[in-house]
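One structure is given below, represented as structure tokens, and several questions about it will come after.
The complex appears here without one of its protein chains, the remainder shown in place.
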Amino acid sequence: MSDLYSLTPYVVLAVSALASTIAVYLAIIERDLIKAVLYSAIQSTFYALIFYLLMVPDIVLVYIPVAVGLLPAILIIAVKKTEKYEDVGGVPRTTSIIVLLSVTVFTLIAGYLLVVSHAITFDVFPSLDARLLAKWFLATTLWWNRLFSSMSPEAVTAIVWDYRGLDTYFETSVMYLAIIGALAIARYLDIPRKEYREDVMGMSIIGKMSTRVIMPMIIIVAISIALHGHLTPGGGFQGGVTGAVTVSLLIFIFSVYFATRFFKISIAILLRIIGLAGIVLSATIVAIIGFLIGQPAYIFQNQPKIIAQIGLPYEIGGNLISGTLLLFNTSEFLAVLMGFAILFLLLSIPEENVLEVIKGEVE
Amino acid sequence: MNLLNPVLTIIGYVLVGIGAFCQVVAGIGMNRFPNFFVRLHAATICAIGGSFVPIIGCSLIALSIEEFGVIRFFLAGAGFVTAVFLLILAPVGSHLLAKAAYFSKAAVLYPKAVDLLEEDVERGEIRE
Amino acid sequence: MTVEYLVYFIPFYIVGLVLYIVRALKGPTLPDMVLAIDCMGYVLAALLVIFSLYLGSPLIIACAIVLTLWIYALDVYMSKYLEKKELGE
Partner (left out) sequence: MSRIIRAIPVAILTFIVYIVFTGSATHFDIVTGVIGAVIVGIVFGSVVITNTYKFLQLQRYFWGLAYALYYFFIAEVRAHYDVIKRILNPKMPINPGIVKIPIDVASDYSILAVANSITNTPGTVTVYVHPNKKYLYINWIDVVTREPEEARKAISYVFEKFAKKVFD
């Protein structure tokens, strides 16, 4: 009996995989676009559960905000500004059933093969039978020797900085490029100056008061997730997207004119530039120090290496700060939070203003 | 502390059990109730009895496990903060949804005994 | 002082989860679906906490709080959409 119960996590995995497959199918064939958005939100929640059970909390912390929060928000705004129903006639019924069946069969076969091939084992959850590359990474990064490790007890962060610093940098720069593109498209647009009126604008008073109470708490939790990125799962990006809830709540529950009391677009851009400068600084600070004192050093270096003997201290007064990781997390938090703030502010510019500007351009 | 641990564990398990019961009942209610405005009450059972209570229970259980070391305070603290957020945010979500559904006529309050809000809207007292 | 008995409670939460999925996929109107997704979010938050305890890895709990926050944000978006006002106001 207790053997049966120990299978529970697998049952949960199976249920969530099945539910997400059905939700994806419904999202594809649904003609009402808002319902399709909701189906995709269901799918995202279940993916989050699957990732969680496979023990990748860092990915869950990114996936939930992006897929449950930001994607529906942007899609809902887009649907609201355009049309609610899909113009195309939709997929024929027989075709869609064939697609669903093939996807389900493929999922089942792939899952069966994964189990049979012992990539997932039923012995321990998750598999203790770690593979060679994983073993090597864990041995080098979590080994408390400053010549190899980046002195962070959190495996993902430890790997990211000294081994995957450069590609993480380019991954983040994709998002920054997207925001630069949005700013370039909206270069003539600005939020109109209007006085915020408590009684007319925004949603109900209960929503407003509760948002007032909860906003500082959300921000402080986000700061905690960001600043403890080198100790617990989380980090700059995760903290930033968590903090971005407050921006969306400010804009949707109060109004954009209330949000501009806190930050205008120009101030958000300025803070984001400060965050970007912090990221660049954390990448190059060791190299700069090495250049100044005339010793060899790398960019993206954190702790001393065999041929580059300088590095930032990994602790101050007995508290682990893991060298440049704290600086990196702080600036990434600022940059991501302000990037999302810019996106939400740009999306909430009233449509009349946009039309006016477009008319002016055409003439 | 050692004396307190079993008590915390038992209270925690009781709370988790209450949560399990409430979830099943709320799920049944969610499917049995006829329309949106009645389902709101099942959703409340899910949010408070089904989620707030077991999260608190898990925090108490976590506090009593000494094998986890210092990390158990992290679990307990994060659990408490999650529960408080749930307690403040879940009713607001229900309220906003109910208000939007009522005034946009997306869901209709059909089997109704009395609707004083509609009467006030018709009298012109409330403009929404 | 032990967490292994938690496993006997998890199936009930899964039953609740499945019932909410049924309502979310069936839901005749938009608010019904949003409400069911809400409930899914809440039961998932509870499940995440229980699993982090049961699997013996307390560090992964921070996901639950993020899920709670963003489910609330989804509520807010949908009710803003249903209210048919200008987005900024």
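The chains carry the letters A, B and C, assigned in the order they are written, with residues numbered from 1 in each.
Keep this in mind: a residue touches a chain if its C-beta (ideal position, glycine included) is under 8 Å from a C-beta of that chain, and two chains touch if they have at least 3 such contacts.
Predicted, not measured: the structure shown is a model, and the values here were computed from it.
A.B. asks: What shown chains does the left-out chain touch?
C.D. replies: A, B
A.B. asks: Which residue, A:V213, A:I274 or A:I288, contacts the hidden chain when the whole complex is considered?
C.D. replies: The missing chain is touched by A:V213.
A.B. asks: In the full complex, which residues of chain B touch the absent chain?
C.D. replies: Against the left-out chain, chain B lists 22, 25-26, 28-29, 32-34, 37-38, 40-42, 44-45, 47-49, 70-71, 73-78, 80-81, 87-88, 90-92, 94-95, 98-99, 102, 109, 111-118, 120, 126, 128.
A.B. asks: By the contact criterion defined above, which parts of chain A meet the unshown chain? Give residue numbers in ascending order.
C.D. replies: Where chain A meets the chain not shown: residues 199, 204-206, 209-210, 212-213, 215-217, 219-221, 223-224, 227-228, 262, 317-321.
Methods note: only the chains that are shown with their structure count from here on.
A.B. asks: When contacts are scored as defined above, which chain pair ends up with more C-beta pairs, B-C or A-B?
C.D. replies: B-C
A.B. asks: Indicate the whole-number Å distance between the mean C-alpha point of chain A and the mean C-alpha point of chain C.
C.D. replies: The separation of the two C-alpha centroids amounts to 19 Å.
A.B. asks: Express in whole angstrom the distance between the two chain centres, defined as the mean CA positions of chain B and chain C.
C.D. replies: Distance between chain centres: 10 Å.
A.B. asks: Please report how many Å separate the Cα centroid of chain A from that of chain B, as a whole number.
C.D. replies: That gives a centre separation of 27 Å.
A.B. asks: List, in ascending order, every residue of chain C touching at least 2 other chains.
C.D. replies: 17-18, 30, 34, 59, 62, 65, 69, 71-72, 76, 78-80, 83
A.B. asks: Counting only residues that touch at least two other chains, what does the list for chain B look like?
C.D. replies: Correct list: 74, 81, 85, 89, 92, 96, 99.
A.B. asks: Please give the residue numbers of chain C that touch chain B in the complex, ascending.
C.D. replies: My answer: residues 1-3, 5-6, 9, 12-13, 15-20, 22-23, 29-32, 34-36, 38-39, 42-43, 45-46, 49-50, 52-53, 56, 58-59, 61-62, 64-65, 68-69, 71-72, 75-76, 78-80, 82-84.
A.B. asks: Could you pull out which chain A residues touch chain B in their complex?
C.D. replies: Where chain A meets chain B, its residues are 203-204, 206-207, 210-211, 213-214, 217, 221, 232.
A.B. asks: Across the complex, what residues on chain C touch chain A?
C.D. replies: Residues in contact with chain A: 7-8, 10-11, 14, 17-18, 21, 24-25, 30, 33-34, 37, 40-41, 44, 47-48, 51, 55, 57, 59-60, 62-63, 65-67, 69-74, 76-81, 83, 86-89.
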